[in-house]
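Attaching a single structure in structure tokens format; questions to follow.
Missing here: one protein chain of the complex. Every other protein chain is in place.
Let's turn to chain A:
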Amino acid sequence: MANLNIDANAQNTYDAIVIGSGISGGWAAKELTGKGLRTLVLERGRDVRHVTDYPTTMMQPWEFDHRGQLTKEVKDANPIISKCYAFYEGSQQFFVKDAEHPYIQEKPFDWIRGYQVGGKSLMWARQTQRWSDFDFTGPARDGFAVDWPIRYADLAPWYSYVERFAGITGNKDGLDTLPDGEFLPPHEWNCVEKHFQKQVASKYKDRHVIMGRAAHITKPQPVHLQQGRGQCQHRTICERGCPYGGYFSSNSSTIPWAAKTGKMTLRPDSVVHSIIYDEKLGRATGVRIIDANTKQMKEYYARIIFLNAAALNSNLVLLNSTSNRFPNGLGNDSGVLGKYVAFHNYRAGISAQYDGNLDSTTDGRRPNSPYIPRFRNVHKQETDFLRGYAAGFSAGRSSRSNQEGIGADLKQNLLNPELGGWYVGSHMMGETIPKETNYVALDKAQKDPFGIPQLKISIAYDDNDEKMIKDYQEQMTEMFTAAGFTNIRVRDDHRNPGLDIHEMGGVRMGKDSKTSMLNKWNQLHAVKNVFVTDGSSMTSTSTQNPSLTYMAMSARSVDYAVKAMKKGLV
């Protein structure tokens, strides 16, 4: 083991420690410092400061060496991350390179990561829907996983709380499957999307096409201006980092807010190795890190610890935090740590064309698109698969130029493109079922470059997913046909699990400490001063994008933790 440097002096002691500075860790840091706690934020990656560390954000298309295309060298060296649609010449600096942070694929799993201050909040697609009671009561009703220890009502005020601060655009749609939030003005529809919305509404009473809810500031409120953030300028190159703070990221929002309190110490380049458990005290006392630059081991201490390293990494940290009391990972009395991992299924899609509305087109760009909330198995089980799927939807008009010929005629044609017809498309976002056989574990032999055991990932689709894919393709084909779309093509790209970037579970919440890791406050049943509020804590996965829920849970959990701490309960 690396040099052990145990100097338990006041310098290394804080009120709270947050592990990870991504979407959930940023919220934990903001809330803890906001409540006056001296908080240490440990982040394994480098520091990325808002605007100044976005090197490509102002680059014009012609300024990129390869006009955005990845080089062969990068692609060959990074077969996994190169599959991510958001990884290109202008954004590659924010993604983990395959060789630098190895893991073991017991089954194929594309693990998409961002290791830096801000985590994946820099590159995410910013879709933010609340989960509903259909999601929180799902396991109890359908009999998969275990019952959630919370319901929508527990989270609703916290959704409102984080939405107001983060800045969420959307429309109040009044749907029970997708509760409304505190919205800034919605993005605009285009005519073909409107057409589809109307057609679907007229043919199905339980299916809805709504404008997407996304973490973009369409109309800044005082709280956004106080963060130094302004109105979204519709550049749609968000994954390079937004100089206006137009979308929510830890870098533009929660981390600088926490810093302003004067209570936060941010320590980048600090790879958390494990959480320290004191058997005499019966509590966690701190965190062991490996300094990424010096490879030295160090310890930091605190009263409470928030683990926010992103779903699978939080599993890893807990699995690697062993002691006599917890030989199988911190808090793992139940033996479920690392198990019941689930994810979203983005495999299927559909595209078509529309020959109407040819007298109109779009202008400008929109960093968002319409959304179709789950409509399958909502009020009753009506199919031969469990749960359901939501879908993205969008329409646009292409412009094409005649590229035949050579010389002056060709040039003339290139500069005078013709408007093509409208194209429409959708992709599925299916809920997968948490199963014991979908798990992560530590590899016994192989270590990462910091000497930490590598994570072994064993996750796969099942029959339920295959049935759901088929149903999505059939139902969407029916809806597209009803809307008069033609040339309909369905696809299944057979992508590996993971590429949806919504992995969840392994440290699940539950009512019973025998079958879950965390209680209703995201608190380890067995170690009361450790809280886990990222995706690892999800009992099941819903069909909605998850990050808004991580934010709300983080804020809620900190509120509880600090109150409990003041009462001497943790």
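Convention: a residue touches a chain if its C-beta (ideal position, glycine included) is under 8 Å from a C-beta of that chain, and two chains touch if they have at least 3 such contacts; residues count from 1.
Everything below uses one rule, namely that contacts and distances are computed from a predicted model.
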{"item": "Listed names \"Cation:proton antiporter\", \"Deoxyribose-phosphate aldolase\", \"Branched-chain amino acid ABC transporter permease\" or \"Gluconate 2-dehydrogenase subunit 3 family protein\", with the criterion being the UniProt name of the chain not displayed", "value": "\"Gluconate 2-dehydrogenase subunit 3 family protein\""}
{"item": "Absent-chain contact - pick from A:Q381, A:Q412 or A:T437", "value": "A:Q412"}
{"item": "Candidates A:G262, A:P327 or A:G364 - the one touching the absent chain", "value": "A:G364"}
{"item": "Candidate in contact with the missing chain, chosen from A:Q11, A:T52 or A:N324", "value": "A:T52"}
{"item": "Residues from chain A at the interface with the omitted partner, ascending", "value": "51-52, 57-67, 69-73, 187-191, 193-194, 219-220, 225-226, 228, 230-231, 233-235, 237, 243-244, 357-366, 403, 406-408, 410-412, 414-416, 419"}
